[in-house]
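Here's a structure for you.
For this depiction, one protein chain was excluded, whereas all remaining protein chains were kept in their positions.
Moving on to chain A:
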């Protein structure tokens, strides 16, 4: 699971709503894999990111990699900055671990890089 996905993932346990974000990561295995840098894509995705949650997640994995804690203006032209964001969003992957819903405490296991988001019938919204 890449940090890009994690920053958009939100718990869908019944009754949780927007308080189901961000999911807390507990990682037992993290992998860094190279991905081709695409500045257009990174620039387009930055406005969709919850920056604080991204910094927290990267830090918890030990891969903050000089990412600034606050988003500065005019980042579209700053290639060095875009490369750092690219690295954190697309190259850092959680292979094994768990995600925890901040509101309900429900744990979602991650195995082989795939989070298991299946809910029981009681947990699924009516």
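In this text, a contact is a pair of C-beta atoms (placed from the backbone, for glycine too) under 8 Å apart; a residue touches a chain by one contact, two chains touch by 3 or more; residues count from 1.
Everything below uses one rule, namely that contacts and distances are computed from a predicted model.
Novice: Can you match the unshown chain of the complex to its UniProt protein name from these: "Integrator complex subunit 9", "SKP1 component POZ domain-containing protein", "18S rRNA (guanine-N(7))-methyltransferase" or "Pescadillo homolog"?
Specialist: UniProt lists the chain left out of the view as "18S rRNA (guanine-N(7))-methyltransferase".
Novice: Tell me, which residues in chain A touch the chain that this view leaves out?
Specialist: Residues in contact with the chain left out: 1-2, 4-5, 8-12, 18, 20-21, 38, 40-41, 44-45, 48, 50, 90, 112-119, 121, 124-126.
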